[in-house]
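To keep things clear, I will list the structure first and then write my remarks on it.
A single protein chain has been omitted from the complex, and every remaining protein chain is retained in its original position.
As written, the chain order gives the labels A and B, with residue 1 at the start of each chain.
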Amino acid sequence: MTSETNMTSETNETAPWEPKIIAFLCTWCSYAGADLAGVSRFQYPPNIRIVKVPCSGRVSENMILSALKSGADGILVSGCHPGDCHFISGNMFARRRFPLLSNLLEFVGIEPGRVSFSWVSASEGEQFAEIVKTVTERVKALGPATRLIKKIDQAA
Amino acid sequence: MPTINEKLTEEIRTQAKALLANGTVAAVIGYSRGSLPMTVKPTVVRTAEDCGKLVWNSFCVLNLANYLPEVLKSVEPPRGPRDPKPEGPLAKVAVLATGCWSRNIVVQTQEHQVDPERVVVMGVASRGMVSRRKVEEQFAGREILTVEELDHDLVVKGADFEEKINRWSLVRDNCQTCTHPDPVLVDVRIGEPASERKNPNPFQQVDEIEGKSSEERWAWFTSEFSTCIRCYACRNACPLCYCPTCFVDDAKPQWVGKSLDAVDTGLFHLLRAYHCAGRCTDCGACESVCPMGINMRMLTKKLNKDVLNLYGVEAGMQPGSPLPLTTYATNDPQKFIVTEAKAVKEGV
Partner (left out) sequence: MKVFRLSQTELDSMVQGWSQNRRVYRPAAGRQQSAQADCAPGWERVAGSSPLTVATGPSKTSVKTFLFPQPETMQTYTLKSSDPDKGLLKEPEKTTGKQIIVGLRPCDARSVKLNNLPFREDPFYQASLARTVMVGFTCNTMCATCFCDQMGGSPMGTEGLDIAISQVDGTMIAEVLTPAGEELIADLSLTPAEDSDINALAERRKDCPQADSAKLDALKSRDLNKLYGAPVWQALGESCINCGACTFNCPTCYCFDVQDEVVRGQGRRIRYWDSCMFPLYSLHTTGHNPRGQKMQRTRNRFMHKLKYFPDRYGPFSCVGCGRCVQDCPVNIDIREVIHDLLAVE
């Protein structure tokens, strides 16, 4: 049995398209940064859906591809700046893995810009808002995701 | 005049026999004759008398390192999961290894799947293995009944034809681009060592795909993997795939669906390849065993290229150092990171 994220809102089918971006934020830095952006009233596009993770090093390729498969238009993975990791080096390992994954996805024809990575510290509320803006604009420019999305055919 | 392979076979038999007879090893992993032309059967030999079964030829495409952890376990005295480790050194296992297979043994050692003290590597310099698929494609529509191997040619015979073809033209792509034919580990040398091959660009096939547009690459990916029947031969032939539960069998959450849905098949291949990042030695076993002839090696080759360019590492070449993805450097490249400065510069 499987449970899948319900990514398409059930109503509002006619509203103009807005990208849905899954943001995997490290709880120690980027999530706190997002929090700070909130309390400091920095506006950023409401397109991101935040998934709080213990460390950017915890974000596996499975999660990223799973989000794409479920219909996410974009992915943002954000962690602590190198050197600031709560677990000393989790983000350093992540930094080694991420370019390999984004290059591989690009290699098979996923548009560059669907999957983004950033470093945001707990004090960088404004920067977080800026990054979300950039990422959202990028994904908007790409249009709705069409590749690697699982669809279920109701007819057999 | 015996051919190169006949000489190697003879040497393998003699050495294996000696290793088993003097008790150095409890088992030898090698190949025995197959029932069809261009096939060999991976075989574990446990007695000196059985060593006559062993053969060596250009069709040894499966990576024998794949069998190593299991055979090592099989020669240990049987014990329950909670019983203490037996005292004294455990029995050893000898394994035939070419360049890439030996690099896989290095990776297995780095990942603690194999105790290097217990492995006797019978190193054979690879002359490149022949792709059965390439031969069959050359004789499409005609049934091949025997294939005889000479030093530099293959003699292919059918019911009504006999042709001699240059061996190298039928060698697998990964062997043709290989630069390290000689094993990195050798305990017992079989045949002559080979020198490093020069290849100005081992990643040419990858570059060709990279040169295409995003649409073309997507079209290539979807078409290449569309014939997959999800038999997992590529996964099971790979010595790197030893997880007790593969991600495809995870149920909660289920990362990849089980049917022939194009997306699920694509995700399986992407994830399988990605899990080999920094570990793959391009032995080509995955591609050689695929019953549908899918070139899934392009994905791992692409990762190999990136790992080499970004971190300067080729899997299994430095036995003493950690695997590229289990370590890091403080100055690792991070151009791919979206920064706030970049955001400002792009004028958002």
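Everything that follows uses one rule, which is that a contact is a pair of C-beta atoms (placed from the backbone, for glycine too) under 8 Å apart; a residue touches a chain by one contact, two chains touch by 3 or more.
All values derive from a computational prediction rather than experimental measurement.
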Query raised in the report: With respect to the chain omitted from the figure, which of B:Glu137, B:Asp151 or B:Glu196 is a touching residue?
Result: B:Glu137
**Report entry** Touching the absent chain when the full complex is considered, from B:Arg235, B:Arg272 or B:Lys302
**Finding:** B:Arg235
Report summary line: Across B:Glu149, B:Asp182, B:Glu224 or B:Asp282, the one contacting the chain not displayed is B:Glu224
**Report entry** Touch residues of chain B, complete complex, unshown partner
**Finding:** 34-37, 39-44, 62, 66-67, 70-71, 74, 133, 137, 140-141, 143, 145, 223-224, 226-233, 235-237, 249, 257-261, 288-289, 291-293
Query raised in the report: At which residues does chain A meet the chain that is not included here?
Result: 1-4, 6-8, 10-11, 70-71, 150-156
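Rule of thumb we're sticking to: only the chains that are shown with their structure count from here on.
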Query - Inter-chain centre distance, chain A versus chain B - centres from mean C-alpha coordinates, in Å - result: 34
**Report entry** In the complex, chain A residues that touch chain B
**Finding:** 1-3, 61-62, 65-66, 69, 76, 82-83, 89, 92-93, 95-112, 116-119, 124, 126-127, 130-131, 133-135, 137, 147-151
Requested in this report: Report the residues of chain B in contact with chain A in the complex, numbered from low to high.
Outcome: 206, 209-210, 214-222, 247, 251-255, 257, 261, 263-264, 266-267, 270-271, 273-275, 277-278, 299, 302-303, 306-307, 310-311, 324-328, 330, 332-334, 336-340, 342-344, 346, 348
